[in-house]
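Each remark here refers to the structure printed beneath this line.
Apart from one protein chain that is not included, each protein chain of the complex appears where it belongs.
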Amino acid sequence: MLKRLFSHDSPRSHLLAMLLITVVLGLAFAPFIFPGVKALSVAAKVLVFIVLVASFDLLLGYTGIVSFAHTMFFGIGAYGIAISATRLGAGWGAMLVGLGGALVVSLVLSFAIGLFSLRVRAIFFAMITLAVASAFQTLASQLSDITGGEDGLTFKLPELISPSFEFSDEPFLGVSLDGRLLCYYLLFVAAVVLVLALLRIVNSPFGRVLQAIRENEFRAEAIGYRVVVYRTTAAVLSALFATLAGAMLAIWLRYNGPDTSLSFEIMVDVLLIVVIGGMGSIYGAVIGATLFVIAQSYLQDLLKLANSAASDLPWLSALLSPDRWLLWLGVLFVLSVYYFPTGIVGRLRTRALR
Amino acid sequence: MLETKDLTIRFGGHVAVNGVSCAFAPGTLTAIVGPNGAGKTTYFNLISGQLKASAGTVSLDGKSLSGMSPSARTHAGLGRAFQLTNLFPNLTVLENVRLAVQATRAGAHRHGLNLWSIWSDHKALIRRADQLLAQINLKSKEYATVASLPHGDQRKLEVALLMALEPKVFMFDEPTAGMNAAEAPVILDLIRQLKKDKSKTILLVEHKMDVVRELADRIIVLHNGALVADGDPAEVIASPVVQEAYLGVAPKEAA
Amino acid sequence: MKGMDFDWKPLLLVPVLALIALPLTGSFSTWLTLTIAGLAMGMIIFIIASGLTLVFGLMDVLNFGHGVFIALGAYMATTVLGGLSDWSTADALGRNLMALAPALVIAMVAAGALGLLFERFIVRPVYGQHLKQILITMGGMIIGEELIKVIWGPAQLPLLPPTAMAGTVFWLGAAIEKYRLFAVAIGLVVFGGMAWTLSRTKVGLLIRAGVQDREMVESLGYRIRRLFIGIFVVGSALAGLGGVMWGLFQQSVVPQIGAQVNVLLFIVIIIGGLGSTGGALIGALLVGLMANYSGFLLPKLALFSNILLMVGILLWRPQGVYPVANR
Amino acid sequence: MNLLELSGVHTHIGAYHILHGVDLAVPKGQLTMLLGRNGAGKTTTLRTIMGLWHASQGRVRFGDKEITALQTPQIAGLNIAYVPENMGIFADLTVKENMLLAARAAKNASQMDDARLKWIFKLFPAVEKFWNHPAGKLSGGQKQMLAVSRAIVEPRELLIIDEPSKGLAPAIINNMIDAFDELKRSGVTILLVEQNINFAQRLGDTVAVMDNGRVVHSGSMTAFSADAQLQQSLLGLAL
Partner (left out) sequence: QSGKDIRIAHIYSNTGPLEAYGKQTAIGFNLGLEYATEGTMTVNGRKIVVMEKDDQGKPDVAKSLLAAAYSDDKADLAVGTSSSGAALAMLPVAEEYKKLLVVEPAVADSITGDKWNKYVFRTSRNSSQDAISNAVAQDKDGTSIVLLAQDNAFGRDGMTAFKESLKKAKVVGEEYLPPATTDFTAAAQRILDKFKGTAGRKVVYIVWAGAANPFKVSDLGLKSSGIEIAGGGNILPALVNYKPFPGMEGSIYYYFGIPKNPVNEWLVSNHYKKYKAPPDFFTAGGFAAATAIVTALKKTGGDTTTNKLISTMEGMSFETPKGKMTFRKEDHQAMQSMYHFKIKVDPAFAWGVPELVHEIKPEEMNIPIRNKR
């Protein structure tokens, strides 16, 4: 039963299984284990990124399409919620309308892009998506009447999932029972369902064909698979999941702007997470997103400690200054490519084979 | 019945296949011979749809295949193994074959994309793939990745993929090239078995004359893209065009 | 042999675009100003892109960190020109050049040296692996940018062209910045040097072969490793040169100066076709002209003009105008 | 005298131990055939000689120089030509450019040795016919011809060739046999991996048979040809 839930894709490494269980339990009880607004925000961001990265892995790791336009769909999802909430007010209906609209837009766009991906070579396609994504970001900041321009949109959501809503005056286990908590669990459930769905898709016969296409498109066509259909379907599915991740982000932040959901930075983070976690494995997305988001969120705090420890070495403390946290993020990029060529999942699985 | 009519393709000014009309009946093995660059592989490419003909048509059992994509032609019953090994290098041997089995059954586009079942539930596909591997002596390597196989084993796998498709027409492009003399018989045996099934059409490109002599029911000769001889093996091999241009018996400039 | 004839069609793109713009702009002097400015701008873009045609076009390294060399070049120039401000602000071309020449040389040397390190520690482990190249070079880029902030500070620094290159000359009623003329001269030198080297030596062939099958090139007896290092260093040095030129054009530098042009450079190279110096030049000129014409006719469109240009070209020639490397 | 000598060579590919102590001698001026079943380790041996994989144990000697630890370009620079199993054609480059790269002494096409080119064109007409075509568009056999042509475009002391005859029409194979004969007469040493028995018998001076990562037999070709039982036990068939 449990095996079916995970689509018979067992972690194939005890350590990996343990890690996964830790992550899932950690996220499930995050509000109680890690109190505080910041910790909860980090946990929520982890959830969003797990879905986003897993959806990207469907495209990159399984189908072998390098696209920089994935954040575009993430952004569409976020703007869908943001715009509808701004225009139609803070109701559940508005949210649904926004989500539905965003999904339709993503569907159409990703369909077009998916078809286009067959026309040009892989590198060119990657570069074109890079350009398209940056154009889309420009467009979002230009259409300020709709999108709020560079300033973005701040909006309200239904009372039930807003921080001001308290459904019990008594804190439970030291945690105040408010709308923020409900919102977190809404995201949690969504993330679990979406990840399981993705797991199912990549472990279906369809998913196997995607891998074949990644390996040798020409031969896949020759043995009878219509590459166009498979690729386009994968592109569309991945875009739709990214849209849902975007909606999750907007619901949590109750804010959206071009930098928040459309920036190239996010795209690069997603790429890195896929690689750190391990390409071609949904579990990689889960582990990678968790580690990366936590590292990114607490790197500055960590550097503050390191910096004060190194305060008598001026040049070192200049490098360890929290202002230079990006420097260390860059180092993390480089090191992870050096030391995790097959990602954490790949590493753990080879270890388990020994 | 597989049939080509006036099949022609030009690359720039170069005519690689030049108005080849030929029919291949079920139950016969036709060997296609000719010098290097004669257009044999290109002819295959035109039949199986990897290349679009400049002129002429291909039909199978009276149904035109022209304009169909390679995958559609595969579903129509054409199966093809490649001259230069062309597999899924980072997947396992078993997975390679299983994918080919799947292409003809569940998950093929005719039956929908099949994205909501779990692949390991399709036990029959895996059993069939296993069976095929046993037939070509690769069962012991089923979990090795293809990239780590020696060249000869990759050639065998190439043939296994073709067998998995269970087509009506089998097209072999030098199936034993680079294969050890002790291993080649495994492939040749397979082909012999296929010949017994009288409903199958078999096309074989091969440079080894002893193999051709033994297996072929009929030989056609391509030279500079054109069909220059067609008929009974012994006769064709004895014909001057084959002796000179191909076997180089009376040394004269080839190609 | 057919197909060996020179393919002249893409060469016509530039004049054709200019001619189409002529009736639209209305006045001849406006058109001339825009055209000359656009061509000169194209030359500047070509200079910054030239290094990337080697690194990305020929060597197939998706270097997202190329901007670091551009930024380093520009910042070195602020330091050198700052130190030689007497000469660069003197009202004499000779002394201006005496200040500018060391700035250009030092910028190129510094960028080249950084390129050497970059190749060794960032790029070497990931030849042939695009995805990892993207990530690791992004990492290198972030590190480089942050180090620049550590050394030069995060704030924008002014970088003014020497006195003799400031200001405008007039010709047939068109206003032409002097600096652009200087840039055209440098651009032609870079173009000539690259085109000559690649067509007269085996270097270009070896790199293209090395990208496809490195082992085979080594088996033929060539030390492809060294060659790759060399080309990477040259590419980086050219980026350093481009950085100086771009910084002087903008008249200021920020640490993100390189990152800001990244997408533009990739667009230029894609339009030109991978590995082609001539193609990159045409791509750069088209981008420069398009930006000026559309900026004049429809400023809103200027935002997207590059992308439209790229899509248009790719619909016509899916591999860019003069693909050399076939990937 | 042996031009090339391997003694006790072990090679690992990643975690796999492929060669288990190969001893192989290639006498100067002769043609040595390396035979063996699929997967015996022939290709691996050649790659180890070329430094494409490095021996973890044992020694490789060329002339009086130990080359075990040298890098591939250095080894090739000792005047060795290598034709890999997959032919190593640069598909994007034209036939001419492929040949030019193999001609190390020539800076451009006009500096290639004309007489030698003529000889090659006669052996392999397709090389001349498709001189300015992208090599990737050649037929399988034409690619094989190009690969061999590259190896002989300049005089080399040692030729190492992995299955040159696969995919070639009989006429061309005959040409190639003649060519190797001619090269041999001009003093070139050749190490050949071959599955084509006919080819092996007509050309080989010495023979080495590999199995399971070891050389299990070596000796003269004439003796080997004569001993059907030995053939049967080593190769699983008689020549």
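Letters are used for the chains, namely A, B, C and D, taken in the order the chains are written, and counting of residues starts over at 1 for each.
Rule of thumb we're sticking to: a contact is a pair of C-beta atoms (placed from the backbone, for glycine too) under 8 Å apart; a residue touches a chain by one contact, two chains touch by 3 or more.
Everything numeric in this text was worked out from a predicted model, so none of it was measured.
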Displayed chains contacting the withheld chain: A, C
Touching residue (missing chain; options C:P15, C:G83, C:G128 or C:G167): C:G167
Contacts of subunit C with the absent chain, listed as residue ranges: 30, 33-34, 37-38, 41, 149, 153-158, 160, 166-168, 170, 175, 177, 249-254, 256-257, 260, 288, 291-296, 299-300, 302-303
Absent-chain interface as seen on subunit A, which is shown: 36-38, 41, 138, 141-142, 144, 149-152, 154, 156, 163-164, 253-255, 257, 259-260, 300, 322-326
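Just so we're on the same page, only the chains that are shown with their structure count from here on.
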Remotest chain, subunit A as reference, centres from CA atoms: D
CA centroid of subunit A to CA centroid of subunit C, Å: 34
Separation of mean Cα positions, subunit D and subunit B [Å, integer]: 29
Cα-centroid distance, subunit C relative to subunit D, in whole angstrom: 44
Partner subunit D, residues of subunit B touching it in the complex: 11, 34-38, 40-42, 83-84, 148-153, 174, 177-183, 207, 209, 245-248, 251, 253-255
Subunit A to subunit C touching residues, read off their complex: 60, 66, 119-124, 126-128, 130-132, 134-135, 138, 142, 268, 271-272, 275, 279, 318-319, 323-324, 326-327, 329-334, 336-338, 341
Residues on subunit C engaged by subunit D in the complex (per definition of touch): 1, 3-4, 200-202, 205-206, 208-209, 212-213, 215-224, 325-327
